[in-house]
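This report refers to the structure that appears directly beneath it.
Partial view: only certain chains, each at its native spot in the assembly.
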Amino acid sequence: MPDPFVLTLSCADRPGITARVTSFLFERGGNILEAQQFNDRMSDAFFMRVEFDPGAISRDAFRAEFAPLASELAMEWKLSLRDRPRRVLIMVSKFDHCLADLLYRWRIGELPMKPVAIVSNHPREAIEHTDLGDLPFHHLPITRDTKPAQEAQVRAIAEQSGAELIVLARYMQILSDEQAAHFAGRCINIHHSFLPGFKGAKPYHQAYERGVKMIGASAHYVTGDLDEGPIIHQDAESIGHADTPDALVRKGRDIESRVLAEAVRLHLEERVLLNGQRTVVFRG
Amino acid sequence: MPDPFVLTLSCADRPGITARVTSFLFERGGNILEAQQFNDRMSDAFFMRVEFDPGAISRDAFRAEFAPLASELAMEWKLSLRDRPRRVLIMVSKFDHCLADLLYRWRIGELPMKPVAIVSNHPREAIEHTDLGDLPFHHLPITRDTKPAQEAQVRAIAEQSGAELIVLARYMQILSDEQAAHFAGRCINIHHSFLPGFKGAKPYHQAYERGVKMIGASAHYVTGDLDEGPIIHQDAESIGHADTPDALVRKGRDIESRVLAEAVRLHLEERVLLNGQRTVVFRG
Amino acid sequence: MPDPFVLTLSCADRPGITARVTSFLFERGGNILEAQQFNDRMSDAFFMRVEFDPGAISRDAFRAEFAPLASELAMEWKLSLRDRPRRVLIMVSKFDHCLADLLYRWRIGELPMKPVAIVSNHPREAIEHTDLGDLPFHHLPITRDTKPAQEAQVRAIAEQSGAELIVLARYMQILSDEQAAHFAGRCINIHHSFLPGFKGAKPYHQAYERGVKMIGASAHYVTGDLDEGPIIHQDAESIGHADTPDALVRKGRDIESRVLAEAVRLHLEERVLLNGQRTVVFRG
């Protein structure tokens, strides 16, 4: 049996889209394994994700035959192999708990990815608790003056390694607007805060000072405004008066790791579609 | 614009079901408002729920025209008006927190139902904390000897009132197998325990004795085995060593109320489909 | 056996406070039922709450004998009867779900309070879904011009009714700084948002627009800045892309009701101590 395909699409809503797309699949021998759609009645937009056994049709043939329908309905669409590991570049600074978590999940086969490069603004020795194995590691220090050159290097590494997704796994540098635009829609950041609660630096200390009773973390696509991109996933936990800022940082690590891993999994499985400043997330 | 319809169906999975159903709708001028499907690859079964504006077609015409397709695919299916309040019979004993919660949600328009009868094995005075307003109240005491007769009365009230759903809102009597069979698929119970953890009587006291660190509640369809029907919704909360059985009962009330209300809402909106001992729940 | 007392206190931390307070109790025949303390090592402050059977000592005698120790350690302290229902004034506008929830909990004996007045800026008919029974209801409309006079009326009602706690149960008016100061430390608001995320009006619509994946609510003491008082309790829930602003409002009602009820319970049981902008919450 051929590898399953994943088709994702969005367009303006109108009657008959589901019928036309699923009939298209059926007529070519496709067999749906999983399908979701969302009719956004607030914005009259339509979103769909279909996993299917393609039968005899090739990806190229599918694309060629689907293009006229996609064009007629003014779709944004993407067809990909469901099970092909996506190539991922991971960026990190000194805190490596998200990196360690992502690599462990990759090693046991939980995340369908192939890490192609680790980039850090700190030397390899700074990542002291994580086994990087043979993964290519790039130490790209950054200062205010060298930022444009460093970002160009990141883009070059991304290009040469064929990276499809950039994960900022507690990379404590703000991307320039140009860099954010370059990686638009394929760069995920973990914000160690429950957005939009505590933007900016030291959110756990901010949370402590404010005396909140829950903390959380947010995984989102990176845009020019670091704290404002479309949110993919969030989680939160209760805290108490005895939790010092250090305790919040400790509890935060767990939330950050699992929120980022879930967002990366959803993205790798093509389950996240952009809807303006918002996201449509088709869980299985 | 005519009132939206809801179509729910299940059948053995095979290629083309979605295409055929959605094309059927499209060809008759239907416009999908919300649609979900589930291909159960463990059992090769298919489940679907579609909300749609029917356009010019009437319900009777739809039913007549859809029947051949449903028959060909050996579907179990149901077509209903989405916004018509379902007629609901609520049964209760002495603890009325679930009843009070359901009635409040009904009064503010949150639950699309019309309570047609309240049945209790205790007199109306036992429901001292809930405003029953003008709702018909039936005191049907029960003993071992009168159980068959009492259950026949309940069936008669359900029939005369046109009840489509029976909600056991902390009704502390076990239905006979016959009664459970009679109301199969349209009788929801709140089990004041996190099934299958603590079946039987006094589950909070059982939980206390066992020293668990979480308690919960389960809403499920009633079958002959009271604690074993298909589960619709569950929730749980953390507890601590200082929580006495009384404190567990207090915390449990909150969980029970919201778990039952959510299960009732899901059922009323035709979002719950049976899948053997399990349920498929299509949230919005 | 006499009714149990609750002693709460806070002061600068130093060695021996617990020993001196508990020895004081022991020497007078007191028997501790529940005790908690918190040494805030960030601010070097000490907080304590003790429930105890007082033995033969009266409240007045206790107060007189405890005063020198309290004075020496520069304590803020309070001694009260644990089981005496506190007198509560509830303010509400049109949305009555929090009011209904509080009154139900009161009626079944879950909240140790005695509602002494309901105040609304809308007429009694606006509270159409809640059974107010015989509770005194005060319709105090408010406009920009009449605000000082209306607030004076509220203060008069609070005084005449002996209200110890003012609960803003979705009272959609901002208290003046004077009013907030007047009720400082004994006025709880439910903010229908997960503070500090979405301050100001229509937080659920703000949350929808921002595309967050969780919503929540915050119960806090009222200060001059409505959205900034010390937080007592918060909770949050996951939402999805299909949740419209209306769905968020519906889900929010549940969170608001239970967060406010929990904060009110904690306050009524003397479990909340102020720690600057933060709170110390001694759960049982």
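Annotations
By written order: A, B and C. Residues from 1 in each chain.
In this section, contacts are C-beta pairs under 8 Å (C-beta built on N, C-alpha and C of every residue); 3 or more make two chains touch, one makes a residue touch a chain.
All figures in this text were calculated on a predicted structure; none of them were measured in a lab.
Shown here are 3 copies of a single protein sequence; counted across the entire complex in this file, the number of copies is 4.
Note that only the chains that are shown with their structure count from here on.
Counting contacting C-beta pairs between every two chains, the top pair is A-C.
Remark: rotation between chain A and chain B after Cα superposition is 180° (nearest 5). Between the CA-based centres of chain A and chain B the separation comes to 37 Å, rounded to the whole angstrom.
One simple way to say how far apart two chains are is to compare their mean CA positions; for chain A and chain C this gives 41 Å.
Within chain B, contacts with two or more other chains are made by residues 34. Listed in rising order, the residues of chain B touching chain C in the complex are 34, 97, 100, 104, 107-108, 110, 128-131, 240, 242-243, 247, 250, 253-254, 258, 283-284. Every residue of chain A that touches chain B in the complex is listed here, in rising order: 15-16, 18-20, 22-23, 25-26, 29-37, 39, 41. For chain A in complex with chain C, the residues that touch the partner chain are 38, 40-42, 194-198, 208-214, 216, 218, 230-236, 238, 240-242, 244-245, 275, 277-281.
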